[in-house]
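All protein chains but one are shown at their positions in the complex.
Labels A and B are assigned to the chains in the order they are written; within every chain, residues are numbered from 1.
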Amino acid sequence: MKRVEFLIEWGLFGCALLSIGTTIGIILVLTIETVSFLRQVPIADFLFGTEWTPLFATPRFGVLPLVAGTMLVSAIAMLVALPMGLLSAVYLSEYADERLRRAVKPVLEILAGVPTVVYGYFALLFVTPLLQAVAPTLAGFNALSPGLVMGIMILPLVSSLSEDAMRGVPRGLREGSYALGATKMQTSLRVVVPAAFSGITAAFILAVSRAIGETMIVAIAAGQQPRLTADPRVPVETMTAYIVQVSLGDTPQGTLEYRTIFAVGMLLFIGTFGLNLVSTWLRERYREEYA
Amino acid sequence: MSAALPGIVWRRRADAAFRALALLVLFVALAALGTLIWDIVSDGAGALSWSFITSFSSRRASQAGIWHALTGSVFVILVTTVLAVPVGVAAAIYLEEYGGRSLVARIIELNITNLAAVPSIIYGLLGLGLFVRMMGMGRSILAGAATLALLVLPVVILSTREALRAVPKSLREGSYALGASKWQTIWHQVLPVATPGILTGLILALSRAIGETAPLITIGAVTFITFAPDSIWSPFTVLPIQIFNWVSRPQVEFQAVAAGGILVLVALLLSMNAAAIWLRDRHQKRGTW
Partner (left out) sequence: MRAEAADRPDLPAKVEVDSLNFFYGAKRALEDISIRIKPNVVTAFIGPSGCGKSTFLRTLNRMNDIIPGTRVEGRVLIDNVDIYGSGMDVVHLRRRVGMVFQKSNPFPKSIFENIAYGLRVNGMAGSKSELAGRIEECLKQAAIWDEVKDRLDESALAMSGGQQQRLCIARALAIRPDIILMDEPASALDPIATQHIEELIYDLKQAYTIVIVTHNMQQAARVSDQTAFFWLGRLVEYDRTERIFTAPSEKLTEDYVTGRFG
């Protein structure tokens, strides 16, 4: 009987260890191919080069255009998602009554659950033509349209995480502020939000990480022209869209072009993993403050 | 007692303006969703038909169908479930019931939290390097399902843990006091009570998996395929990839087809959710009194 219990516990433990295996697997796969890549392309060229043309006759492997594309689209998305998400969270946490909350929450959940291809369709075939009617200089593929749509997609994430953080602020703090005659807005913005600061920052960082890692919206609507630019009206290519582009093609295994997707993937992984770690650390610290 | 507080009028106005701004934000979110739904439905309703669902893809928009992608999606999700559920539930049981606060358990927890936020395309690269190449599964349903299983594993583990945590301590104590072992307590008492919660988490995970495009493209799910998959080793495609393929075509006729595909995807998502909710309610009535 005891033997069986022992075996069961070890079996369960093995399953739990699998998650470590996943992380190790990711790191291994990315590292092996990236190392091969870096044997043929100097790392300085990769990280600081400004032209990305790996499939041309004279290939260039400067990743900055892809990074710029990612940053541009993500920045636009954050301009939408962060302020709107925070406002939404403040309203839901401090103002809204139960009825409104019950009506709004499902809407936000659905927005968060829509598959990203659907958002990509929406960005390319609805939002872009709409924006072009207003600003005719907008190209068919651009950074603005997917950026806006991505912002809408990430808004619920910012809203719900920030709301959780604000809900963690003890009621006593609010009551102290009201007792001094402050309005709800003053209490929310000057007492609750600052008190929930690290929790909210953790939410923001997670949102950025999500935007950077998003693939399909940009693959459909942003274009496939790597360009080092800050102009939201022209086609760009993000790191994620590049990986999709190559995967759709017929690149054979073992070639330099094949390895580029792992090198780009490695960069993407380091960036998002770093952001996620910071976000987790901030959330832990916040929990300690108010636990 | 009518001495007005300084600036009270201004402060009240600012408060009202703030309230209005916040409501505007919520309205924008609602409008965005509404516009999205309207756009898709109006574009795609025309393309929906029985032949659309049962035909295969074609170079001509008027003959394009979705059967191969639909069966591919269903097949992949089934295999993903078989792979992810036992491992995920087992891992969650370990962490929640056995692990405690040991260092190893904390490292695993931290790792899972981080994995949950890794971009899905990275999982695709992992699947490509590990399943497709190293383990030689090729661009098969099995490789795709294994990749998706790793992707949804953190979600399954996290939500199963919450379900286990929600089981009252008194239930475990009552069982231990009768001389039951840890595993007997978990298997006979804790798991049955936690099952509805576990199922809910599963719905969440699989709903996400069914909409996933990037990792499957990366492992090589093809975008033009003319047959339904017949085994776990066959090449395949899934609904979101087929939609992506149609959206990417310049011909205007394919827009409607893509929208139709989206409607089918959404229908599949909704019916999955409904089936799982029904399953959960049924278990709740029968098993947990």
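Note that in this section contacts are C-beta pairs under 8 Å (C-beta built on N, C-alpha and C of every residue); 3 or more make two chains touch, one makes a residue touch a chain.
None of the values given here were measured: they were computed from a predicted structure.
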Which displayed chains the hidden chain touches across the whole complex: B
Touch criterion as defined above, residue of B:I8, B:L24, B:I107 or B:L171 at the omitted chain: B:L171
Of B:T35, B:S55 or B:Q184, the one touching the omitted chain in the full complex: B:Q184
Interface residues of subunit B (partner: the chain not displayed): 100-101, 168, 170-181, 184, 188-189, 192-193, 288-289
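The rule is simple: only the chains that are shown with their structure count from here on.
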In the complex with subunit B, residue positions of subunit A that touch it: 1, 4-5, 8-9, 11-13, 15-20, 22-23, 25-26, 29-30, 32-33, 84, 87-88, 90-91, 95, 104, 107-108, 110-111, 113-122, 124-126, 152, 155-156, 181, 183-186, 206, 209-210, 212-216, 219-220, 240, 243-244, 247-248, 253, 261-262, 265, 268-269, 272-273, 276-277, 279-280
Subunit A-facing residues of subunit B, complex: 5, 11-12, 14-15, 18-19, 21-23, 25-26, 28-30, 32-33, 35-36, 39-40, 43, 86-88, 90-91, 93-95, 98-99, 105, 107-108, 110-115, 117-126, 128-130, 133, 150, 153-154, 157, 181-183, 207-208, 210-214, 217-218, 220, 223, 240, 243-244, 247-248, 255, 258-259, 262, 265-266, 269
